[in-house]
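Heads up, one of the protein chains got dropped from this complex, but the rest are sitting where they should.
By written order: A and B. Residues from 1 in each chain.
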Amino acid sequence: MKSHREVLKLNIPSRMEFVNITPQVAEAVRKSGIHEGLVLVNAMHITASVFINDDEPGLHQDYKNWLEKLAPFDPSPQRYAHNRTGEDNGDAHHKRQIMGREVVVAITEGRLDFGPWEQIFYGEFDGRREKRIMIKIIGE
Amino acid sequence: MKSHREVLKLNIPSRMEFVNITPQVAEAVRKSGIHEGLVLVNAMHITASVFINDDEPGLHQDYKNWLEKLAPFDPSPQRYAHNRTGEDNGDAHHKRQIMGREVVVAITEGRLDFGPWEQIFYGEFDGRREKRIMIKIIGE
Partner (left out) sequence: MKSHREVLKLNIPSRMEFVNITPQVAEAVRKSGIHEGLVLVNAMHITASVFINDDEPGLHQDYKNWLEKLAPFDPSPQRYAHNRTGEDNGDAHHKRQIMGREVVVAITEGRLDFGPWEQIFYGEFDGRREKRIMIKIIGE
């Protein structure tokens, strides 16, 4: 069994944004030399997500509006007890649960084994600081 | 390390439906000859889910009602900017995020290592066309 590890770093200038990281994951798979296996991609921060969906700007705007409705940004400790800690990101911890922490993708014949529209996104919900994304690959 | 890959194909006649695919996944595990490992099962389409829950029709009806409330079907581009692309499935991309893309299940002694009620479902949110489901198994 072989394994390969990489950590991506991103610093998103806005509070909420989605970034297509498929090229970086595909490149990590290539570098790993692993032909058959699994790749785990996860946010290393708890106010961020990694998810798979469509690279379509209208959809991303829809997601932002929807997440804002399900868990509105509100720095006050009245809505989010978490903000009593001095943080203002209670909403971001909720948005992340909807969109998920991680994806696991099959590797077949040395490549990401995807359906036609699958793309991997980093979802930031509390940006304007450096965040990290884990890529861990195991296989042969 | 051994690996095994299969792709299931389904064509669901309605827009939203849940289908128990546990027998097909169990059969893939058997065919793989893998005794200890992990199996990844994921929707290869971005308006569909793979999830684990109970095979109980009342619950499935509850899920449909709940998802319809959280992300109503609406072909207009007013509610979903995604539908400006000519698609009418903006809602399906949202429902899929709630129910998830994938499951990873332990394989122990050659079998799916499940709790008493765990069953694997394909969740379709934009049916009436052929869709694919990835089964990727690694282990020994």
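Operating definition for what follows: a residue touches a chain if its C-beta (ideal position, glycine included) is under 8 Å from a C-beta of that chain, and two chains touch if they have at least 3 such contacts.
Nothing here was measured: the structure is a model prediction, and the numbers come from that model.
Shown as candidates are B:Val29, B:Met99 or B:Met134; the residue that touches the absent chain is B:Met99. Across the interface with the omitted chain, subunit B contributes residues 1, 36-38, 51-54, 56-59, 61-63, 66, 70, 98-100, 103-106, 108, 113-118, 138-140. Contact between subunit A and the absent chain runs through residues 1, 3, 5, 38, 40, 42-46, 70-71, 77, 80-85, 90, 93-94, 96-98, 100-102, 104, 132, 134, 136, 138.
Just so we're on the same page, only the chains that are shown with their structure count from here on.
Note on chain placement: the centre of subunit A and the centre of subunit B lie 20 Å apart, centres being C-alpha means.
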